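Read the structure below first, then the notes.
Omission of a single protein chain aside, the complex is shown with its protein chains in their original locations.
Chain lettering (A and B) follows the sequence in which the chains are written, and residue indices restart at 1 in each chain.
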Amino acid sequence: MIPELGHLALVLAIATSILLVILPLVGASRGNHQLMATARPLAAAQFWLLAVSFGCLVLAFLQNDFSVQLVAEHSNTRLPWYYQITATWGNHEGSLLLWVLTLAGWTWAVALFSQSLPRELVARVLGVMGIISLCFLLFTQMTSNPFVRILPVFPYEGQDLNPLLQDVGMILHPPMLYMGYVGFAVAFAFVVAALIGGKLDSAWARWSRPWTTSAWCFLTLGIALGSWWAYYELGWGGWWFWDPVENASFMPWLLGTALMHSLAATEKRSVFKAWTILLAIATFSLSILGTFLVRSGVLTSVHSFATDPTRGLFLLVIMALLTGSALLLLFLRASSIRSDGRFDPVSRESGLLVNNVLLAAACGVVFVGTLFPLLVDVLDLGKLSVGPPYFNALFAPLTLALMAALGVGPLLRWKTDELYRLRVPLIISAVISITLGFGLTYFLLTPFYWLVALSLTLVFWVICTQIEDIRGRIRNKHHRWQALLNLPRHYQGMVLGHLGLAVTVTGIAMVSFYDIAEDVRLAEDRSTVVAGHEFRMVELYDYQGPNFSATRAVVEVYRDGRQVTVMRPEKRFYWARQMPMTQVALSPGLTRDLYVALGEPLDDGSWAVRVQYKPFIRWIWLGSIIMSIGGFIAISDPRYRLARRRRTATVTGEQHVAKT
Amino acid sequence: MTSARRRRLFMVMSVVFASGVAVALTTYALRQHINLFFAPSQVLAGEAPVDRVIRVGGLVVPGSISRDQETLQVSFEIADNIAAIRVSYSGILPDLFREGQGIVARGTLGPDYHIQAQEVLARHDEEYMPPEVADALKRTSMAHDGY
Partner (left out) sequence: MSPKRKRSLLLGLPLLGFLVVLVVLGSGLGRDPSLLPSVLIDRPLPEFQAQRLDDPEQWLSPADLHGDIALLNIWATWCPTCYQEHTFLNTLRERDIAIYGVNYKDDREAALNWLSQLGDPYRFNIDDPEGQLGIELGVYGAPETFLLDAQGTIRYRHVGALDETVWEREFLPRIRQLEPQS
């Protein structure tokens, strides 16, 4: 019964979304207030219907209802209950349902927090969200219905969740990632609504800013979680592989970051309008492209889902429809898009321009590297792959250039400025950061790498210039600490975001150059020394888990004769899928991780073991967390709400004038 | 020149410059870091370049895996329809590395048609997980009864 209820809710949600597309959009074009007013309740109804539908699916997993094909294929009675819940989205159909639920959630949120926006705009934005949602709901219903039953004979045991997905990181990673992906739909909808309405002032930029930023925060967290998961779950200690699936989430992040910054310029100074519109469209399109790349199987990936060309085709049509019509609208409205702001080569606007060019270039690099194999294959020129060195070689200079610009950009004034004004803070920062960057690398790190010294210099450069900027802002205040806390929220958020990037870059630079990985042969009472730590395997035994059997090693770690920690790496064998899995042991720390993974048993009873020393790896994720906290603080700025209220007053005023 | 013109010139030049540099670097990096994919028979036919990083995919020939007793050196053969070539690797093989399964080795080809692999990949592929659930029940119960 419950799966049928879930399916019914899904079908009703489709019907609701059809209404959500038609009624408000027609209303907006005819100026019919009653039709426009249907948008909010319809958005709410759509969300709750999908929530019920998703809840039914979760329930089917929890009740081990193996007559539902999806449950039978991805769950098992021996699976712990919390993994039974996460198994709901550990597969294509379920994760798609989560995707549409998330979209409906964002739609509803827009409906709730848009009380002060012009009625036409709200109707159009929600209508466009409805179009997106209708596309993906139809996709779900027609190609990936999660509620399909296997009747009359169904199994009494399921096939179990892929062991790789039986993990805490996986509980949160997909929902976060989807919150990010789908959140950019809001920015997209605002842009399309503005294009439909033909009113391309900078008001829409202000309205879409908090939405874009919050989507960006979630995506940042989602990517960081994914990287963290890959780090300890795939068993090799890598934290980023430049795999198509990863790139698929990274491209929207890069463009989303650019969008966040260009929206600032568009809102404040009414510049880069066409570019901002294009970015908003491209960011969301890349989110769909990401889904397409993962689901259609056009690219080989380490962690691919089961793929199906019909699904790929469907997604491609959706992308053609959404992106194509948005770009067409942009083309048609081209003459009415005017950026009337002026600015000098040295100004905040130029700084943001540099930021945008670099981020867009970075996204282009990833795009080319990801799709090049496909292009070559389509042209029948052979089969090839683009390796991580390509991405690294291009990405490192772009990131460093971005960091260099980041030191200056936020200090500049809008419209026009002179570097001469900033000479003192800039010179002080440069001296401090070069001294610290090269000094620390030279004296504390062996061997000396130029690139690390340069990266650390730029990290200190960003930190110093931000501190200088803050100092300048609170210099004349009596209570400096109070003044620090009283700085505007959006400013605090920006500083945190930039410092977060510095933290992440530190982690990346350190772990890329100073990590040590050794594959060694270990047996009971044998030991090995890696990075000054002695790893001694003291015990090796077998045990049974709930749905797997495992061999566990106990490894004691000593440093300078003192025991640091005890690590317990495992090799598991999951019965249902007949699949072996490496369960690594980690000893996390702020300045280093120790990492032990059991490889494979060797003939004489010893094991091949991978021992790794990972300096500063936590900083990569720590920085991401700081970045997204910064984003959330920026959204909480009361400025957005006040500005909105003031804006509405003028807008309604204008309409009044126009009518009379 | 008016300031509007100067601004536009500045914008256009910076965009052109940046995209020029980006295109040049991208092409260069692509040339350097593309890994061509070959089947073992293509390697034996001399189609693969020597001393460059390539990727070779094939199935692990059962019984061909040999491990060094002292170190983690391992070598095995991978084969396609026509030929098999030997791959050496030092380190830990992925969890899904099995006899008879398709794997991809990334490494350099030596003059003796021998691949020195830097990396061995086995796909975490759900395609090989059959959706027919009827056998899952037997399988799990059998696996449990000590299969």
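Quick notes on this one:
Keep this in mind: contacts are C-beta pairs under 8 Å (C-beta built on N, C-alpha and C of every residue); 3 or more make two chains touch, one makes a residue touch a chain.
Just so we're clear, the structure is a prediction, and the values are computed from it rather than from any experiment.
Screening A:N64, A:T257, A:T323 or A:T399 for touch with the missing chain picks out A:T323. Checked against the full complex, the one of A:V378, A:I427, A:L487 or A:V538 touching the unshown chain is A:V378.
Touching the chain that is not shown, out of A:L278, A:L540 or A:A634: A:L278 (per the contact rule at the top). Along subunit B, the points of touch with the absent chain fall at residues 39, 57-59, 61-63, 79-82, 98-102, 123, 125, 127-132, 134-135, 138-139.
Listed by residue number, the positions of subunit A touching the unshown chain are 274, 278, 281-282, 285, 289, 292, 296-300, 309, 312-313, 316, 319-320, 323-324, 327-328, 330-331, 334-335, 337, 371, 373-375, 377-378, 383, 578.
The definition used in the following text is that only the chains that are shown with their structure count from here on.
Taking the mean of the C-alpha atoms as each chain's centre, subunit A and subunit B sit 26 Å apart.
For subunit B in complex with subunit A, the touching residues are 3-4, 7, 10-11, 14-15, 18-19, 22, 25-26, 29-30, 32-37, 53, 55, 67, 69-72, 90-93, 95-96, 106, 121, 123-127, 129, 131, 133-134, 136-137, 139-141, 143-144.
Put simply, subunit A touches subunit B in their complex at residues 66, 69, 72-73, 76, 150, 153-160, 162, 164, 235, 300, 302-307, 342-345, 353-354, 357-358, 361, 364-365, 368-369, 372, 382-387, 389-390, 393-394, 397, 519-521, 575-582, 597, 599-600, 602-604, 608-610.
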